[in-house]
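Once you've had a glance at the structure underneath, I'll fire off some questions.
With one protein chain held back, the other chains of the complex are shown just where they sit.
Presenting subunit A:
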């Protein structure tokens, strides 16, 4: 399936390669570089490129390209999903996925790639299993290893690999047992120039941090589970229980994981916690720019980390704005205005206004900038989803439990 993998950085250097079958020459990446030339931005590179003898499937993330070489028919999503899984694993091992850490830990990276794929087919991808096979590097262990001569590589098959719960390692022990769940909801919206909502939906996910001893069997129930009609689960969640009783029943993996993610579609009513008033004009060699933001439907919670950005047309040479709160910056190359409002105190809604200077001698732009809004609201799930309770079975101790709600702006755009 996957013949080879090339890791390419943003300067277009191939800094690592791995072959699972007969080595493929680096020159195959030239096709990729050609496509990169044509693309207007790194984001725009087509995921699948076909070359005379091979196919290249590329993912781009964290300013790294992972270019995989495929010889034969295979589902592209299979490969894409797998490449991302490799990157996820790197993040889990090294806390980030960047050229620097990959180069620093090339031995672990190579061992991981070797374990994850056999002859191009996935072998072990569950992070709990991998972590038992190859211990993640940390300073303490490195010191211990050099002293005792032990290695990072396990010589026994992780028990998880054989059991029917491969995601959990056995023999987990904690002094203090805790299970925390973060319900994070992101609001995606398109607001048109008149202020009406063209499209709005909520993407939520429940991220868990479970540190429990033994083999706990957890059940998470909701006050209003009917809201969730489009859910995807971590493999540990039992489908049947969800279908019949609408509770999440699972034996959790050890550590951090995403328990489930859900999507509340545009059909349902989505309340937008924020409104944006704007006024953008061009006249002659100048223009006016004015934006006011206010909150609504926040159930008394305060909007934090409010940030508003807009990419100006290329004719705009400079801006001169005056915010009522926070500060703004303008990047002349990207033409991006970013207004960092911060915490939105109750009272007068914050606003920014001022003048745009346009390039002389060129007709005024036709398009108006789209305003992108970022914000965060603590302790509020905008959909109204609430966790009812968490029960634990098959272990005797009492764990600490906690649920946190947070609402964020996802792709929240206001057309002007």
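Keep in mind that, in the parts below, contacts are C-beta pairs under 8 Å (C-beta built on N, C-alpha and C of every residue); 3 or more make two chains touch, one makes a residue touch a chain; residues count from 1.
Keep this in mind: contacts and distances are computed from a predicted model.
In the listed set "COMD4 protein", "AP-3 complex subunit beta", "Myotubularin related protein 7a" or "6-phosphofructo-2-kinase/fructose-2,6-biphosphatase 1", the entry agreeing with the UniProt name of the missing subunit chain is "AP-3 complex subunit beta".
In the complete complex, the hidden chain is touched by one of A:9, A:170 or A:221, namely A:170. From the options A:76, A:195, A:332 or A:402, the residue with contact to the unseen chain in the full assembly is A:76.
Within the complete assembly, residues 1, 14-23, 26, 40-41, 43-44, 46-48, 50, 55, 57-61, 70-78, 80-82, 84, 106-107, 109-111, 114, 118-119, 121-123, 125-126, 146, 149, 151-157, 159, 161-166, 170-171, 173, 188, 190, 192, 198-199, 201, 203, 215, 229-235, 238-241, 243-244, 249, 251, 258, 261, 263, 265-267, 311, 313-314, 363, 365-368, 370, 372, 411, 413, 415 of subunit A touch the chain that is not shown.
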